[in-house]
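Left out: one protein chain. Kept in place: all the others.
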Amino acid sequence: MEKAQSEEKIKKLIQKTGAYLCMDCSKCTGSCPIGRVGATYSPRSVVQHIVLNGGGLTEDHLWRCLTCGLCHERCPADVKYPEFISSLREDAIARGVKPQATHQGTIKELMRILAKDDLKQNKMGWLPDWVEVIDGGKSKESKGDIYFVGCSPYFDTIFDDFKLDLLGTHTAGLELLKSCGVTPAVLANERCCGHDALWSGDKDLFLKLAKANLEIFKEAGAKRVFVSCPEGYHTFTTAYPEHLGDTGIEFINTIQFLAGEMTAGIQANGTASVTYHDSCRMGRFSGLYDEPRALLGLVDGVELREMEFTRESAPCCGSNLWINCDQISRKMQVDMLNEAGKTGAGIVLTSCDKCRIHLACAQMEMGNVKAKIEMDNVLQFLYRKAVRKS
Amino acid sequence: MADFEPRIVAFACNWCSYAGADLAGVSRLQYPPNIRTIRVMCSGRVTPGWILRAFEHGADGVYVSGCHIGDCHYAFGNKMAEKQVALAKKLVEQLGLEPDRLHLEWVSASEGQKFADSVTGFVERIKSLGESPIRRKD
Partner (left out) sequence: MTDVGRHPKVELLAYSEVTKVTGYVGNFKVTVHRKARFVDEKECTACGDCVEVCPVTRPNEFEMGLATRKAIYSPFPQAIPPAYVLNAEDCLGHMPLACEKCSQACEKECINYDQEDEDVELEVGVIIVATGMKVFDPTVLTEYGYTKYPNVITSMEFERLINAGGPTGGELVRLDNRELPKKVAFLQCIGSRSEKKGQPYCSNVCCMNSVKDTILIKEHWPEIDVGVYYIDIRAFGKGFEDLYKRSKSHGVRYMRGLPGEIRMNEDGMLDLYVENVETGKTEKHSYDMVVLSVGLEPPDKLDEMRQMLNLSKTADGFLLEAHPKLEPVDAPTRGIYFAGCSEAPKDIKDSVTQASGAVARAGSLMCKGEITVEAITSRIIDEKCKMCGICAKVCPYNAIQFDKASKQPPKVIEAACAGCGCCGAECPFDAIVMRHFTDEQIISQIDAMLEENPMDKVVVFACNWCSYAGADFAGVSRLQQPASPRLIRTMCSARVSTKFILHAFKKGAPVVLVSGCHFGDCHYIDANHWTKKRVDKLRDQLVKLGIRGERLPLYWISAAEGQRFQKVMEEMEELRKTVTVEEVEETKRILADQEAKKKAKKKKAKKPDKEAKAATD
């Protein structure tokens, strides 16, 4: 019975993702960033295996993909490969295949706990005093505006020695929103958005987390939820409606919102030449290429130097979903940092703190990174390095 | 509260702590039966992931035990245990559990009494804290 169910699911998947249209042109493999640095990975061959044989995938086929979306971007037949591979992962887990996890499963377990019903977290102590924190019940002041923090407090604990000030991203985001007249409240018991669970095939965990989050949002009377994490933003705006129906909540990307509101010039503390990395969930998945650049363009004295491969062609930061990390990841991170260094900019900015974590890890461990380049989040850079013109 | 029997997962290192626990048993020293011990070669093997997994599966407390600093059979494994348990404690606290639910103790192979005493004390503490807030199955 299980096998027949699995076969039925796979047939539907082939239709839904358009996999049957694959022309076998292998442009996907030619674009795949892990293939370029030495891994053997062919999305074309995975699609052909499934479409022609209904199966026959190896562990590598299943788990190596970073779901960065470059293959889908280049595919002339528009086969939706990231969705394809994550659904295959879901099917595999349902049939008993063991999923993978880095960091000895610490982060995975953390996310499982975040799905528990009777959870009362204590992770928002770092917020500035003026931010309203809601712990049950409706907001008193913020009129339905909520700011979603995500897993940053936990990552801040785990990657404390990277000194990335992950929580500073959110303080910066909240301050910048305040400067535009928006003061959202923060929910003390918000959960992980479920992005990693979803893309690594743990659909059950994703659904549990999503349901828990939606309940918390609804209880607080959320109408607008501001999200700074590109993965969270994409998950809320795409996966939540797809799996749970219309949420009735407007999820807003913080950078996109600020780019629309902030039009006045910003005085910088001195000059800076920066470069910008289009993280995959912000760029290819959500189409937000111009907004961060528009914000950086507002700051006097800041010169943006583009890397050679940006926007839809931007590389992946080498690790994703906490299931992949090896020499291939390292090579990709080092390549990326070298590309950033080539521009001559002193700092590489990104909108995704997960990218920052992976790149910082590479910087710490690899001595052969040619360029000593600083890293920061766009929101922190905007807020800390610049003072608003009055 | 009086009927509450805590469920505690204990990690004990092979060379010191597990031997110490064995000594307590052979010496017929009485201590509460609430701990379920998992033997590891070194306390440094205990990852935050395992600790969280124990809580996720409904443990009310986690007890990690290894050799005294300087005595680790693998030179500095217990130093890593210190770091990892400290990290796990922070995560546990952020998750809303009382940090006291996680305990690190150095117990050597000859310290059977110490083992029995510290376990007894830990069980009592957990009893007073009550059931883990996330123990209930969803």
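Annotations
Note that the chains take the letters A and B in the order they are written out, and that residue 1 is the start of every chain.
What we mean here is this: a residue touches a chain if its C-beta (ideal position, glycine included) is under 8 Å from a C-beta of that chain, and two chains touch if they have at least 3 such contacts.
A quick note: this is a predicted structure, and the numbers were derived from the prediction, not measured.
Partners of the chain left out, restricted to shown chains and counted across the full complex, are A. Residue A:Y41 is the one among A:Y41, A:F226 or A:W322 that touches the chain missing from this view. Within the full complex, the residue among A:T29, A:N122 or A:N338 touching the omitted chain is A:T29.
Touch with the hidden chain on the side of subunit A covers residues 23-32, 35-36, 40-42, 44-45, 70-71, 74-78, 311-313.
Basically, only the chains that are shown with their structure count from here on.
The distance from the centre of subunit A to the centre of subunit B, each centre being the mean of the chain's C-alpha atoms, comes to 36 Å.
Listed in rising order, the residues of subunit B touching subunit A in the complex are 47-50, 52-53, 55-56, 87, 90-91, 93-96, 133-134, 136, 138. Taken together, the subunit A residues at the contact with subunit B in this complex read 101, 103-110, 112-123, 153-154, 157-158, 160, 208.
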